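Only one protein chain is missing; all other protein chains are in place.
Let's look at subunit A:
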Amino acid sequence: MSLQRNKIHPHKYSLWIAMGSITMMFIGFTSAYVVKRAQANWFTFQLPFIFWISTAVILTSSATIQMAVKQFRNRNMQRYKQLITLTAILGVAFAVCQWIGFKQMTDMGLPLSGPASVSFIYVIVSVHLLHVLGGVVALLIMFGRAFRTRVRTYSAVPIEVAATYWHFVDGLWIYLLIFLSIAR
């Protein structure tokens, strides 16, 4: 055991590779965006303001999940359950904000089938949203596990994996928002 102490847990390792993989997918999207933008007839418009609110929401949720990890380590299970529930709710709130953003764009006369610069926003934002919702599902599973009585897990690895992933989709959104704001 003592030899293995400083070794990273294989599941955490897998997560890091998975995050690299997801990053590559968004690099694919954003490179396509850059290539397309360099071509003629690029249409520019303002991003809906609500995307900034959703940013605040997801940043808050990153803070709550980090607190949840801390509570789990302290075996403060009541607070832990509350915090992961809160995080999941914030995740859903983020999804609602993005959805409202799509509505606003459609109402502004910028539907999905509009110019490519508009379509890109819909596609990139919704693929990112799917990843956030995947995180919500993971949190629901964690929540269910916290109520198990027969098998009790003292390993912080699952919640740490979930938290790392959550910070990742958070960071990914901030990257996307900055990218989409600058490369208009």
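Keep this in mind: contacts are C-beta pairs under 8 Å (C-beta built on N, C-alpha and C of every residue); 3 or more make two chains touch, one makes a residue touch a chain; residues count from 1.
Going forward, contacts and distances are computed from a predicted model.
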From "Cytochrome c oxidase subunit 1", "Amino acid/amide ABC transporter membrane protein 1, HAAT family", "(Fe-S)-binding protein" or "Regulator of SigK", the hidden chain's UniProt protein name: "Cytochrome c oxidase subunit 1"
Candidate in contact with the missing chain, chosen from A:Met77, A:Ile141, A:Val157 or A:Ile174: A:Val157
Listed residues A:Ile22, A:Val125 or A:Ala162, member touching the removed chain: A:Ile22
Touch residues of subunit A, complete complex, unshown partner: 1, 3-4, 7-11, 13-14, 17-18, 20-22, 24-29, 31-32, 35-36, 39, 41, 43, 112-113, 115-116, 119-120, 123, 127, 149-157
